[in-house]
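Below is one structure, written out as structure tokens, with a few remarks after it.
Here the complex is missing a single protein chain, while all its other protein chains stay put.
Up next is subunit A:
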Amino acid sequence: MRKSSLLVVAVAVTGALTLSACGSRGGNSGSGSGSDKASGGTKVVIGVDAPISGSLSALGLGIRNSVELATKQANEKNYVPGVTFSIEAKDDQANPTTGKQNATALVDTKGVVGVVGPLNSSVSQTMQKVFDDAKLAQVSPANTSPELSLGPKWGENQFARQYKSYFRTATTDVVQGKFAAQYLYNDAKKTKVYVIDDKKTYGAGLAAIFQAEFKRLGGTVVGADHINPGDKDFSAVATKVASSGADSVYYGGEYPDAGPLSDQIKKGGAKVPLFGGDGIYDPEFIKLANGNGEGDLATSVGVPVEELDTAKEFVANYAKAGYKDPYAAYGGYSYDAAWSVIEAVKAAVEHNGGKVPDDLRTKVLDELGKVKFTGVTGPVSFDEYGDTTNKQLTVYSVQGGAWKKVKSGTYTG
């Protein structure tokens, strides 16, 4: 009895898996009115790695769908004659180890010429070398850690490209920290800042970049301190902020500590705004600040996609494609990342006399650094480190218990 019911379950699961696999394949060939035109063409695969399940799946599904949409559009337009695009999506569950396994699997998959992903910088760290060894191009739509492209000494302004195969369409924390300093000094007219960080790679790095730029502009750093992520009592730090006469606080870290920190700073008598990076740009921050987060500020990479003229077509097409999940924060960047691979394929084919070269993977890598086009998020191209040259950022502020856009801008240096 027990054995037979187990058998039934196993059969059902296998069946479901097969069906869902068929479903996704059906979806791809459904887009194939374009691929029929290019019948007999070469099949080119764009790999995707993102957290498709787990707590970050909303972002991950947005990435996968946007890449799929890009390949559909390319096929419909017959953008690269003789080539049909499809995707191969892997789920990393925001886990670095799984990410590395996925990278290995994508390298071994025939036809994969480039990979879009992953979401998390920590996942990218384990994948980069695998891709680089295989000369397979990787374009992340969401990583912000500078180390991934600039090397471990980026904090000391010594830049060294880590892996030639790594590119990204999201801008880095170097740009984010400087942009924040410029906003605080030039626009918000704050001159005395107290800098706090959580000692982690992201937070300490961001705070250091901010601090240097704020001083360069002419502002004063009236004090600096560190906290332990996970601590509950920040009253001593709050007292220091209050007695330092600071008119603002910059915090490098993430929202679980930033919310309580902002709360305790205000309760400690310093009625000054707390400013942070994309790590605090989350509704949870506002909740944890217990109503004391009003007026606090955060930068986040990019511009809300809905506001860009270049994105209207993408937004409409995404809606038409009928995806169940929204394109989320990184959809536009993922779409552009996929298109940069498509453009690289096109260039590789053109430079080979219109025929698909045998070593397409290496050729795509060579061409990717040179692509230049107008994407959903604005002009897309990469600098000598593989970072995007599009340095758009947005400052948000907590108003009426929600994050509201204050200013979007392009970082110019």
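The rule is simple: a contact is a pair of C-beta atoms (placed from the backbone, for glycine too) under 8 Å apart; a residue touches a chain by one contact, two chains touch by 3 or more; residues count from 1.
Methods note: contacts and distances are computed from a predicted model.
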From "NtaA/DmoA family FMN-dependent monooxygenase", "4Fe-4S dicluster domain-containing protein", "Cytochrome C oxidase subunit IV family protein" or "Branched-chain amino acid transport system permease protein", the hidden chain's UniProt protein name: "Branched-chain amino acid transport system permease protein"
Touch criterion as defined above, residue of A:D133, A:D187, A:D233 or A:E350 at the omitted chain: A:D233
Sole residue of A:E76, A:D132 or A:D225 that reaches the chain not shown, by the stated touch rule: A:D225
Sole residue of A:V80, A:L206 or A:A242 that reaches the chain not shown, by the stated touch rule: A:A242
Identified contact with the non-displayed chain, of A:K77, A:K153, A:K199 or A:H351: A:K199
Sole contact to the chain not displayed, among A:G111, A:G155, A:P256 or A:G409: A:P256
Hidden partner chain, residues of subunit A it touches: 196, 199, 225-228, 230-237, 239-240, 242-243, 256, 259-260, 263-264, 267-269, 284, 287-288, 290-291
